[in-house]
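As you look at this complex, bear in mind that one protein chain is not there, while each of the others sits in place.
Up next, chain A:
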Amino acid sequence: MASTHKVQVNSLPVVEVTTGESKSLLQALEEAGLELNYHCRTGFCGACRCTLTSGQVEYLNEPLAYVRQGEILPCVCIAKSDLSIDH
């Protein structure tokens, strides 16, 4: 199910993104005009690693890269609420 939430990356202006089964948070943020680091886009390299300061995400695929407490991989997750992330 696609759903729309407000996302703030670093201290940039808040963007509204729609994520769902066919659109990861990374894709949605790129469509909103943000540039994030990435390599594999399938959750194993960890290049897009971000810190989640508030909100909740859900994983479409379980990440293979090491994800510490409080970190997320936007290439394989979707937003479940409004988010605030550091990248």
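Following the convention adopted for this analysis, a contact is a pair of C-beta atoms (placed from the backbone, for glycine too) under 8 Å apart; a residue touches a chain by one contact, two chains touch by 3 or more; residues count from 1.
Note that in this section contacts and distances are computed from a predicted model.
Within the choices "Xanthine dehydrogenase family protein subunit M", "Autoinducer 2 import system permease protein LsrD", "ribonucleoside-diphosphate reductase" or "Response regulator receiver domain-containing protein", the name that UniProt assigns to the complex's undisplayed chain is "ribonucleoside-diphosphate reductase". Touching the missing chain, out of A:V15, A:L34, A:A47 or A:L60, is residue A:A47.
Summarising the interface, chain A meets the missing chain with residues 35, 37-42, 44-47, 49, 62, 64-66, 68.
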